[in-house]
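Working notes, structure below.
Yeah, one chain of the complex is gone here, protein chain that is, but the others are all in their spots.
Let's turn to chain A:
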Amino acid sequence: MKNCEYQQIDPRALSVSPLSAQNPAEKKVQRPRRKWEAFPGKNRFFCDGRLILARQNGVLPLTLGLIVVTSGLFFAFDCPFLVEHLTVCIPVIGGVLFLFVVASLLRTSFTDPGILPRATADEAADIERQIDTSGSSTYRPPPRTKEILINQQVVKLKYCFTCKMFRPPRTSHCSLCDNCVERFDHHCPWVGNCVGKRNYRYFYSFIISLSFLTSFIFACVITHITLRSQAKKGIVQAVQESPASVVELVICFFSIWSILGLSGFHTYLVASNLTTNEDIKGSWSGKRGAEESGNPYTYSNIITNCCATLCGPMPPSLIDRRGFLPPDEAIPAAAASEMELPPFTPKSDANMEENCQEFSLSCTA
């Protein structure tokens, strides 16, 4: 394993010792590093920490590509005919929808979903002290849970072994991103990111606007082909004149079912203040027999639920990607002797992304 530039804080080294152990000459050579460079989760960062993405974002280009290609074909091949025969509003509406879809998608993909930073060594030690573990430390102790009361309902909080803390309610650990995410909904490969507290509204507006866009394009293409076939007296000839429309039809037809279904499902979730995670696990319904759905977070009013989920205040990012690492945290005295520190060279912007990817890969290797 390649030497990581990120040194894990040794949980045994509890006391904050002064900086005497650090070589003053080395300290001057380091340039101030931002916190995203030492981020322990499997994420990629762009624009010097401003944008965050999951490591596996294979399908995001496909999503963007499909949307751009379909819309492009629509504007290039269908709009001229429709503007001529119907109204100029059609490309305008299409354009607005397209921009909204792309903006929502990019916003969903590049926003921090509500990642919880991992517990510091001191916190982890404090929690360990509070939990009575009277066994040997050579095996992993049984899963730890803590029961709390939320609105008179018993909720179990689980201990996260990776992040070393009790997960707050509605928080779940995403194994793909290796982070605990607040109000975790699901990890969406199409947007290449987790969907959580901070980007759920963007995700929701993305799927709603995408439903409108696909329906709109579908309707316009059908209208176009119908009008053309009426003029030319034959569908086959109409299709031959405008083959791009068939491509759009096929893409839209297959997308509409899934997108509309997803929109409907998420509308239901928003109205009942549930997350996909909770719904799938059946956390609040059915398990307790005759008891009514005991979701302790619902406001019992559809409109309030919708407003709270979609128009609630925008919480800030907790991981402070662009903050600077304090120099004493970067190299703890206890670990300095064991590890050979790689020489710090100023990174050029061109290689920044590759370095970061290597970086995050090596840290999780």
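Keep this in mind: contacts are C-beta pairs under 8 Å (C-beta built on N, C-alpha and C of every residue); 3 or more make two chains touch, one makes a residue touch a chain; residues count from 1.
Following the convention adopted for this analysis, contacts and distances are computed from a predicted model.
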Response to the item:
According to its UniProt record, the missing chain among "Golgin subfamily A member 7/ERF4 domain-containing protein", "MADS-box domain-containing protein", "Ubiquitin-related modifier 1" or "AP complex subunit sigma" is "Golgin subfamily A member 7/ERF4 domain-containing protein"
Item to complete: Touching the absent chain in the whole complex: find that residue among A:Phe100, A:Tyr159 or A:Phe212.
Response: A:Phe100
Response to the item:
Per the touch rule stated above, chain A touches the missing chain via residues 15-16, 18, 99-100, 103-104, 107, 116-117, 119-120, 122-123, 126, 148-151, 155, 157, 165, 168-170, 182-183, 201-202, 205, 296-297, 304, 307-308, 310-316, 318-320, 326
